[in-house]
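Quick one: structure below, then a few questions.
Note that one protein chain is taken out, while the other chains of the complex remain in position.
Take a look at chain A:
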Amino acid sequence: MPGAVVPTVRIQAEDFDVAAEIARLTKGRADIGAVVTFSGLCRDEAGRLSALELEHYPGMAEAEIARIAGEATERWPLQGLTVIHRHGKVRPGENIVLVVAASAHRQAAFEAANFLMDYLKSRAPFWKKEHHGDGSEGGWVDAKESDDKAASRWRQAASKRK
């Protein structure tokens, strides 16, 4: 039933285990037909980066992701939803973010995971700073206009439905 699920939101410095997070949502249940996971990883940008440092706004990061996750549970019939976002220093190849959406059918799970990521990119209070392979400190990553556009298409989709 829409809105009945309470999303799990965690903001943490430690890494996470994707398989364990899927198992946590599906264990002991026979009503889930689809699980979609999205993992975001740190790239090295062709050897240029040694790490990304993620600054966040403690308190608001949790609250804002919980607001976005709550909206997803109202828009799609989900049976489980987990969002984990790391902060601090993350090295190339390591995880940054995880979304796990569980539903009876695949379409709701795919769309909810996609929606979550589009909104996280432009509304969750995190900022990435680059660290270079030669040890020097790089700059702050610029926000992409394409991320704002990706988030706004969900608002258009919602207003068309009304």
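Note that in this section a contact is a pair of C-beta atoms (placed from the backbone, for glycine too) under 8 Å apart; a residue touches a chain by one contact, two chains touch by 3 or more; residues count from 1.
One rule holds in what follows: contacts and distances are computed from a predicted model.
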{"item": "Which of \"Sodium:proton antiporter\", \"Molybdopterin converting factor subunit 1\", \"Succinate dehydrogenase flavoprotein subunit\" or \"NADH-quinone oxidoreductase subunit F\" matches, in UniProt, the chain that is not displayed", "value": "\"Molybdopterin converting factor subunit 1\""}
{"item": "Absent-chain interface as seen on chain A, which is shown", "value": "40, 54-57, 59-60, 63-64, 85, 96-97, 117, 120-129, 140-143, 147-148"}
